[in-house]
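Next up is a structure, given as structure tokens.
Removed from the display is one protein chain of the complex; every other protein chain stays in position.
We call the chains A and B, going by the order they appear; numbering starts again at 1 in every chain.
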């Protein structure tokens, strides 16, 4: 009577999972569908299954198509290691390395987007189903999806492994879905980590998604989802967290490290929260609200921006200048309350030259409430470090820890453009630090010490 | 030497788990107790066991009685899908559905409360033990408990499946307990999802508990517990999160969606926190502090109330009117800081007619501190949608996203009743929006834009 609903990819009769785990999983899914045919038998009938991936290296040559609910795919190890450091380490040094690839229960993605550039074609896992109900409760847990190499940057790019481009996606959910869950995953060196269209009550939680072009993208529309407790960091040309047309999204307690053209990019998102996150970025526009984001809460976050300290990446940025706004707000009735924002940057790197950087910039909408934010701006003078390998760690930590001998940097803590009005700005900068038309907005300056 | 402490319900020699998993698990527990008899043998002796439930449909005809510590029951899938949408879909449409029942590692609860209405009798899992020590470290993980049908509403109820009543409970913990843990569960169509008496250091985390009458109820007394990172939504006649006589409770980062007579109901709770949650409700009283709740913190939450947009449920509400207070506070020395509160409702639905809705209402106690809250009130004119099935998704998301063309709704952002005094209200509403006796309370108005 032992259950047939638990599968192990290494014990399945068809295919070789180390050569093509995609074909093996598709074969297993076909078996589940062949066995579970009656949608209403004894008040059940299609409970789904779990597919287990033991630790090991598994090439994926065939895309997995998931079109059944209640399928759980789980491994025993998220297996992250930095491929970015590795690909910037001289070959002779690598000879002494203990290991050079990620590990755990690891999928090696050998496919990529098709000639037409269809992202879905380059996804290791493609979740899609027509008809009703929406596909539900697909779960991904505790395994690694590794895109292996970045290949972009064009013919003249001498450093394609730093391009964050390879036409590969880890998990691509194309059709409306309910109660999906991704936990404990490790996603690495994928142009797109997780892309989900039309999500309802999605949970992306406790994952390690780093060294991907973009990490988490919620597209189409959606509601009542959670992106929480993750360690995340995208490339200079992607977003760590992107969402469009979502309501009731909770972005909570993530530790978002660089890079990421934006750490968080919301487009047309309303009535959602960004709370309790630690967010570190190298560029302006680390948080962007585009296309009339409204009634969102941004609170209790720690934002920090400094300059890229690692030599292999200092040539790259997101193209935005320091007048764009570190937090760039389009929309109405948003709340930015009780955040700490630190900026530390050598004045010679400020763009345009001699500009006074803008921290929070409200460019449209009305009725935004910006209160009790503490903005700390300093100049730093740390030099980029050209150590390519694990020195990256001490380089980065050293940069983070260097708060001695900092000088104050003059910034505009809040700028409200004239297209925006009826905003309320409280205790988020002194008279000199806030640029605002007081005839159409409300303003109470942070009191000046000793004044 | 392979361990005997790992069980699989589909491999146990006694009983048929698909017909009655309750009898099978009780038989396994009896085996554990027969094998683990010495409480102090070699500095151990009663380590407990794990019982595994593979994906599948398992009827439960016999209640599981858990009276041993360190028992873990785990599955491989939380298996949620919306039964509420399904039961409001015409039968002819259902014929084309891929599946109609929840799935994963799924318990089908065939028992219900006894004639005397004893809730414990209707629990699938009943945790109870007399004597010392308190039962400890019972764990429930990654499976589904499905109550199958709601049956209440009385003889004349033509829609019993929308009643949220069936006398069934998922997990009922009756005796004092320590360090219990529920993670990754899916609870569906139960009158009571999880009910725990006398909890100490309880963790209810990362679960999906929806379409239940009440979702999480902490009764009796308790301390130092966590309700965090869950997706939760109760019925119009129950509570999403209920706690009484608890201290040091942390309600954190939950995404609480409708319905729920109250989303969070605290009675006699002190020195506890509600932080970083996203909470959406259809009724006044979405947060209630009753019976002298004191010294609690409510911060960084996003509260949103609008009107039920889904036709099958528009006939129901919790009976409270808009003067009750969206947040209704009895008690002293509580803190409400840095919250965003949005309300959007067509004026014709306001009760009583032409009333000015009250958002935060303090009805008793003293010394409450209400600061830096942003309250956004608008009228909406969206029509209920009578599409019964998955259109529910676009209906709901459409309602959430509709922030264009909203008009301002006049509300009382904070009302302090005369029974309450020595409260401090800062930056949470303008002079016109706050109703307060300034001779016995402190008040600083949010500055008005352009004033």
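As a working rule, contacts are C-beta pairs under 8 Å (C-beta built on N, C-alpha and C of every residue); 3 or more make two chains touch, one makes a residue touch a chain.
Everything numeric in this text was worked out from a predicted model, so none of it was measured.
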Candidate in contact with the missing chain, chosen from B:128, B:149 or B:226: B:226
Residue among A:6, A:46 or A:106 touching the omitted chain: A:106
Sole contact to the chain not displayed, among B:10, B:26 or B:69: B:69
Residues belonging to chain B that touch the chain removed from view: 1-3, 5-6, 39-40, 42-50, 68-70, 72, 74, 129, 131-137, 139, 176, 178-179, 181, 183, 198, 200-201, 203, 205, 221-226, 228-229, 245, 247-250, 252-253, 268, 270-273, 275-276, 292, 294-297, 299-300, 332-333, 335, 337-338, 367, 369, 371-372, 421-424, 426, 438-444
For chain A, the residues touching the chain missing from this view: 8, 10-11, 16-17, 54-57, 59, 76-82, 85-86, 89, 93, 96-106, 108, 148, 184, 186, 206, 208, 210, 229, 231, 253, 255, 257, 275-278, 280, 299-302, 304, 337-340, 342, 372, 374, 376, 389-390, 393-394, 396-397, 400-401, 403-404, 427, 446-451
